[in-house]
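Here the structure is laid out as structure tokens; the discussion comes afterwards.
Not every chain is included here, but those present sit where they belong.
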Amino acid sequence: MKIRPLDDRVLVQPLEEIESKTSSGIIIPDTAKEKPRIGVVIAVGTDEDLREKVKEGDKILFAKYGGEEVEIDGKEYRIISRSDILAVIED
Amino acid sequence: MKIRPLDDRVLVQPLEEIESKTSSGIIIPDTAKEKPRIGVVIAVGTDEDLREKVKEGDKILFAKYGGEEVEIDGKEYRIISRSDILAVIED
Amino acid sequence: MKIRPLDDRVLVQPLEEIESKTSSGIIIPDTAKEKPRIGVVIAVGTDEDLREKVKEGDKILFAKYGGEEVEIDGKEYRIISRSDILAVIED
Amino acid sequence: MKIRPLDDRVLVQPLEEIESKTSSGIIIPDTAKEKPRIGVVIAVGTDEDLREKVKEGDKILFAKYGGEEVEIDGKEYRIISRSDILAVIED
């Protein structure tokens, strides 16, 4: 079963808080009210320009409350829009 | 009797909560305030770009409160806009 | 006396609730707060693209509170914009 | 003394309620909160596209609260924008 986001959205699997601290060296300060989250891109939408800039497997930093929450086979995913993607993290 | 949505809308038949859990492996967590819904596309609007990306028979994930509710021959349908379509689900 | 809507508007004669139920098989559920209405297009505006997609005599589904109400020769009509037209109903 | 509306506006002389009922067969139902008004176009603005669609002397249906009120030589006129013009009435 494959999810194909429409237009300039991506399907992202958010990393748990601890995971996101250690693996990428990025810690999102608690002080930041709406601290952004880190996750792995599972699928990229149909927008060609976005597909050039963000790839499946990329680790991204995204706005905490962006997009919609879906659960697939027991795991939490989010479908977010391009405007909620802050940066790509290159290890 | 056929419904032809205008512009970038689609006519979708929402799947019941249980149906959407089993058939596509997707469970929409109750925690998500406005959990998106799953449905089958019955008709695609006149917008050519949209017709390339979404086809009759596609199973889609769409924003819970998007569009307008209509009942045809006793069954519930919704007419939603492109911006409410989150993703296409490919089994 | 003829009404020529301007730009992307149409003049529509709403069908009564009962009429809309029987003739087109479409029943608009009372549950839908702003249940859309059904009507017959009397005149299409000057917008060329709209004139390709919606014709005089078409039966359409439109947003309940869209447009302005006018009474002509004792009958109720509405002048609505393209964005309030949800779909064309083909019997 | 001539008023030349700027851009996509028109100068319109609203017809009195009674006048508008008899002459054009159009009655604006009291029920419609913001019932549109009928008037005669006195001058059309400088916008070329608008000048093709609306002419001096046309009888038009316009949004009740659209535009600005001015009194010229003791008579009431309104300067309204294209978006407030609903339709042209052809007797």
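First chain written, first letter: the chains are A, B, C and D, and each begins at residue 1.
The rule we apply is simple: contacts are C-beta pairs under 8 Å (C-beta built on N, C-alpha and C of every residue); 3 or more make two chains touch, one makes a residue touch a chain.
Because the structure is a prediction, the values reported are computed rather than measured.
In this structure file the full complex is assembled from 7 copies of one chain, 4 of which are shown.
What we mean here is this: only the chains that are shown with their structure count from here on.
Centroids built from CA atoms put chain B at 24 Å from chain A. One simple way to say how far apart two chains are is to compare their mean CA positions; for chain A and chain D this gives 53 Å.
Rounded to whole angstrom units, the spacing between the C-alpha centres of chain A and chain C is 43.
Within chain C, not a single residue touches two or more of the remaining chains. Chain-to-chain contact here is organised linearly: an open path runs through the chains from one end to the other.
On the chain C side of its complex with chain D, the touching residues are 1-7, 9, 11, 43, 45-46, 68-74, 76, 79. Those residues of chain D lying in contact with chain C across their complex are 24-29, 31-32, 34-36, 53-54, 60-61, 63, 82, 85-91.
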